[in-house]
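Worksheet: one structure, shown below.
For this depiction, one protein chain was excluded, whereas all remaining protein chains were kept in their positions.
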Amino acid sequence: MTTPAAKTTPVPGESGGPGAPARPKELTDLAVMIGGQGGDGTLTVSDLLGRYFRKRGLYIYTSRNVLSRIRGGHADATMRASRDPVAAVKPDVELIVAFDKEAAEIGRSELSPDGAILYDSSVFQLDLPNSVGFPFATLVGGAVGQPIFKNTAAYGAISVMMGFDPTQTRAVIEERFTRRGPEALEKNLKALEIGRKAALEVPGLADRWHVADGEAQHQILTIGNQAVALGFVVGGGRFFAGYPITPATEIMEYLMRYLPAFHGVVRQAEDELAAVNMIIGAAYAGARVMTSTSGPGLSLMTEGIGHAGTAEVPILVADCQRVGPSTGEPTRHEQSDLAHLAHLGHGEYPRVIVAPGTVEDCFEITIEALNLAERWRLPVILLLDQALCQNTTTAEPFNLSKVVVDRGTRLTAEQVAKLDVYQHYQFTPNGVSPYVPPGTPGVFSQVTGNEHNEMGHVSVNPVNRVKMMEKRMGKLIHIVPELPVPHLFGDERAKIGIIGYGSTFGPIREAQGALDRAGVKTRFYNARTLFPVPKESLDPFLSAMDVVYVVEHNYTGQFADLIRSALPQHHAKLRSIRKYDGDSFRSPEIVAPIQGGQ
Amino acid sequence: MTTPAAKTTPVPGESGGPGAPARPKELTDLAVMIGGQGGDGTLTVSDLLGRYFRKRGLYIYTSRNVLSRIRGGHADATMRASRDPVAAVKPDVELIVAFDKEAAEIGRSELSPDGAILYDSSVFQLDLPNSVGFPFATLVGGAVGQPIFKNTAAYGAISVMMGFDPTQTRAVIEERFTRRGPEALEKNLKALEIGRKAALEVPGLADRWHVADGEAQHQILTIGNQAVALGFVVGGGRFFAGYPITPATEIMEYLMRYLPAFHGVVRQAEDELAAVNMIIGAAYAGARVMTSTSGPGLSLMTEGIGHAGTAEVPILVADCQRVGPSTGEPTRHEQSDLAHLAHLGHGEYPRVIVAPGTVEDCFEITIEALNLAERWRLPVILLLDQALCQNTTTAEPFNLSKVVVDRGTRLTAEQVAKLDVYQHYQFTPNGVSPYVPPGTPGVFSQVTGNEHNEMGHVSVNPVNRVKMMEKRMGKLIHIVPELPVPHLFGDERAKIGIIGYGSTFGPIREAQGALDRAGVKTRFYNARTLFPVPKESLDPFLSAMDVVYVVEHNYTGQFADLIRSALPQHHAKLRSIRKYDGDSFRSPEIVAPIQGGQ
Amino acid sequence: MVQSVKPVASTWCPGCGDFGVLAAVKKAVAEAGVPVHEEVLVGGIGCSGGIHNFIETNGIHALHGRLLAQAVGIKLSNPGLTVIAAGGDGDGYAIGMGHFMHAFKKNVSLLYIVMNNETYGLTKGQASPTSRIGYEGNIEHPFDAILTALSIPVPNFIARTFSGDPKTMIQVLVEAIKFNRANHGFAFVEDLSPCVTYNDTFKDWRARVVDVATLPGYNPADRQTMFRLCVETMQAGKIPIGVMHRPAAPDPSSPGLELKLLPDKIGPARADIGLESNRVAYEKLLRTAA
Partner (left out) sequence: MVQSVKPVASTWCPGCGDFGVLAAVKKAVAEAGVPVHEEVLVGGIGCSGGIHNFIETNGIHALHGRLLAQAVGIKLSNPGLTVIAAGGDGDGYAIGMGHFMHAFKKNVSLLYIVMNNETYGLTKGQASPTSRIGYEGNIEHPFDAILTALSIPVPNFIARTFSGDPKTMIQVLVEAIKFNRANHGFAFVEDLSPCVTYNDTFKDWRARVVDVATLPGYNPADRQTMFRLCVETMQAGKIPIGVMHRPAAPDPSSPGLELKLLPDKIGPARADIGLESNRVAYEKLLRTAA
């Protein structure tokens, strides 16, 4: 094997001089963007780096930018490793690993001033400052056969640039490739060495950056969709029907693995209409149920969700938001379904919309949502977004300490036997009628989406109609004390408020840090109940502030609109920070308007 | 034939004494409620009365209260005849014609103090004051065979009570039954005489009320659904796909009759998903299109309407609102889809919601809506309600004087040939790209609901995404000058405002009259564009008022909410008058809260 | 005995074919030995779909066209229930067509009765997918559900009955319900149920129905033979009724879907979801999953 003639342009170290040996720059937070053609495995590099940094006790956050196609086309991932918990894309990137030209082009604007671009010079040439080309594909072409090993070679080169511990660098390869068989492992180890060697031979390339070890040893690495699936199981969820759709499919796939061990059923339905009606049937029969979908499927479920609202069948619908409307951008990020959900369906019925801010919260809120649905016998929406659903994050291991399963008034056969009368839609002070599953001896029920009387028979009596509307809609008032409360962060005396939900949690927290360092005190209201609009906590929050920024991923400012309509007296304080280009917030995009006082 | 022993309780005339001959009471406005078992033809009576009063130049308004079943069960209709134009149910009823007991029970609360109940004593007995029983069914049983003729007999009795002109009374029967053949006609004429004779034999029954002739000689009698169908045809609509649903079906049925003569196509689709996608296909190909539906179907169209928004395909969707949510009450009245429509679908796209207030306006706004859809290439919703759709009303004959067909920038083959470049989604100042129908030589287009570039190819480029969102959403700003303007009524200096849309028009106008007579000046903003919220006209309207009542048929105050969110600065002025029991407003229900200052 | 919901008087027009179905279902359920409280009737939207209100049992009124999806959810959630879905031809073959086709494929052990009257009764007599050419301006070919059912290679139970022939109907329904209760899979019965108000086909049907069991070569285990017999019967202007398909011997390797998924028949609705009963398993799951 011959040593490659690496093509380099100066990579500045702290010492600055081209080619001069540089002292490693010490970082507590680092980002590497890896890009190439979709399906050729380039994203493996981010996985390998993530594994390494996890071994070193760092927090990881990986975001992906992929097209809605299986192979080809540009795809990239950005891996962030930090000594502190992170749940946002780092605004700047230290290293770009470019297997195609687009990677360099897309990534450049975020490259940090002392960042570098490592690219595969067997595929293209780059004439950018701070770039180093290795013909990775050619390099591994000889010794190990297939260009797919270029990824491992690149990992090797990076390990040199970042002064990785060689043993643990190898351990990562072993961990990842052992199950692919000895041959695959051996070839990858070879590719690793090829990459390492090539990098070591370029003067001044080694040890550009160094990240001190962290303490996140016990964290798990997960995604929101997995946390939701786990929350569903331990929250007692037993029936799931869905239809594949990005970025929701993983929830179904995880549940296909988990649920059968618990008398549970997961069905891929023929479409979303079937999915939502299947869970309605299953919930009517007495199971805790869920479906998960994204925009197009959600729109198709509109009629079904309204049916659950009127018929008072407890269902949980996870909406993994992506770029809309219509087919939109299936793989990309947005939060633009809230307005639709808050007003979903013809006619009026109660629904609750909850939104977790972190993967830990995905687990917790899913359980809360199951309890809310069944206790109040109404549809609950679990509002997620692509970044929260699919970006990998280190998280506290999930545990059962906060898990409560509360099924509300569900009567057993013994309890039923003691009743004089059982009416499925009995009027009660809080609007919730006791539930008896079909199959219980001695008692029948009729359930319907037509307007009905207490017995469940069709009725168009105007007096009954008004009472039934008040019964159902009244739940939205009585339920308030049980709804997930907001999480508040930052200075309690701040006069600048920030409101956000879902994956904006991470960028907002990061923006708060930056603002704080700049002397701007803020208070962050992380909304976890979005509908009914949590006036009880929002009103005092808004009252206490001079100005409040609502941060969200959509064009019209949907959450701000809901708040404005619910609390119009505070309208003059509300500002909107919106992003709708398919990508998630970087903290400076939140810092700038707040600092600018816009 | 023997004279029946009519069972009567006193019917007060102006002279008051039981049985005493009474002077006819002169009325300018009269209501008769007719009720019986659904499907047995009792509603024919209201039809016959309507025909008679039309001959006398009166304005007619007939509302129905029927169950969602074909035969049996109680059904009633209330026929109003007035010397002035009317478009509301009269708050009190002079005469109840009861073929079943329920009719009397349901109608009683609205019976005017000097009103009477005429009932079929062969079916039941009534012990109410002011009631007269004739065994109508038995009466006609002998002479003409079937109890169905009881209706005509009742009409005969009424004709006596109201001092009808005997010749014209007969003429109505001839008009209505001639096409059923000579036998049917003859039997009905016999039944008429039986009824007349019976009534004449009861002392004091004749000539209770009298309504002077009016001047509405040239008016037509129609329903909103027919007006929409006619507007669609003359507005150039040529393709309609729908699925049967109450109270929308008539639009499809009328168009099945009208459109084939104009190269038009009407298809009953397999479901509403097909219907909306069929019209999208037809509009893409270059036709003016519409579908009509009600709540459940509308919910199913959610995805398709969003697709039209993103793909920029001009479609018109008529939503004939009924009681929701879910299957709700198919035959009854509500306005509870507005919030859903304003936020319809995942993601964000422009849509326009227009709402006619009268049947004349149904005709006009349908034409405007077709122009708006095609000029701006977006989905337009024509928001109707059961009362407007199905209640029969006298109206000015439709004419072509205001009809304009404006197709916007639709390029001919000649125009296209002169272009350098054609891009289906070309960026333009107002967001509307010129349209070329497929089939035009020399040019191609790509149309999609995925995010796309100007050429119509899929794109996830963030810069393009932002521009495309701004292109589409910007239409909602540029379109404003072309949107249907509100109609304003009442005192220009009034400080009390009323806002309403759709069929609340009639009751509000009537309430204004009553308030005016009570010295309360009001100004009525009849909204004809509901979304985008017409801030340009609402803001000055709200500014000029001290207090504004939003009158609507739903629980949450949906239009009030939209206004509040769009114009939060006026929130303190907004009051809500809501009704959601399935029935339409009676004017006192609007008068009372306004007079009470609630 | 607790007092709960009682049947209401039917909302059908006098003489409607649906009365026949109502009577037959009541009898068949009793004859098949179904404890009433274990029965769930899922109604569609349409005149026919009101049936669940007229029987003393558990009922759920689904959305238009979605009754099969709800029925599948019910059965897979509690396989101990006897689930009967019943609705109209519009409900099942128009808006519900997708679920209809997939019901055969899924093969969940439930009974689906389509009350076919070749019209949309409740919306006042528009053409339905089974309407003949010419009915209310219909220009599309009528759909034949039996032929299509026979085309789906899954061991279901397939039959057609006629409201004018209650004896056969009861027999067929009893067999179908027993088929379900033995977890053999999906049972589909199309009943010819005339709409006397908008499309009175009683006379026409009475004259044309032919019991397939009387035809030479009748072999309900063989789809292809039955397909041929049905096509030939129709070509002769007749309408085949009777059992069109039942597996020769139910294949134990391919039972109803509920049994493949839930061999112990407990299922989601009856599972103990208490935290304590599951703690050990949950902890293991959380440890190993993420």
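First chain written, first letter: the chains are A, B and C, and each begins at residue 1.
Convention: a contact is a pair of C-beta atoms (placed from the backbone, for glycine too) under 8 Å apart; a residue touches a chain by one contact, two chains touch by 3 or more.
If you're wondering where the values come from, they're calculated on a predicted model, not measured in any experiment.
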| item | value |
| --- | --- |
| Displayed chains contacting the withheld chain | A, B, C |
| Touch with the omitted chain, as defined above, among B:113, B:181, B:439 or B:519 | B:439 |
| Full-complex contact with the absent chain, from A:129, A:142 or A:244 | A:244 |
| Sole residue of B:91, B:147 or B:236 that reaches the chain not shown, by the stated touch rule | B:236 |
| Touching the absent chain when the full complex is considered, from B:288, B:346 or B:509 | B:288 |
| Hidden-chain contact residue, picked from the options B:366, B:390 or B:448 | B:448 |
| Positions on chain C where the hidden chain makes contact | 94-98, 101-102, 105-107, 129, 139-141, 143-144, 147-148, 150-154, 223-224, 227-228, 231-232, 234, 257, 260-261 |
| Touching residues (missing chain, whole complex) on chain A | 39, 67-73, 243-246, 249, 256, 268, 270-272, 296, 326-327 |
| Interface with the unshown chain - residue positions in chain B | 220-222, 226-227, 230, 233-234, 236, 238-239, 241, 254, 258, 260-265, 267, 269-271, 273-275, 277-289, 303-304, 307, 311, 395, 397-400, 403-405, 416-417, 419-424, 437-450, 455-458 |
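Keep this in mind: only the chains that are shown with their structure count from here on.
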| item | value |
| --- | --- |
| Computed distance of Cα centres, chain C from chain B, in Å | 38 |
| For chain A paired with chain B, centre-to-centre distance based on mean C-alpha positions, whole Å | 46 |
| Per-residue overlap in chain C, given as positions that touch at least 2 other chains | 50, 61, 63 |
| Where chain B touches two or more other chains, by residue | 67-68, 296, 326-327 |
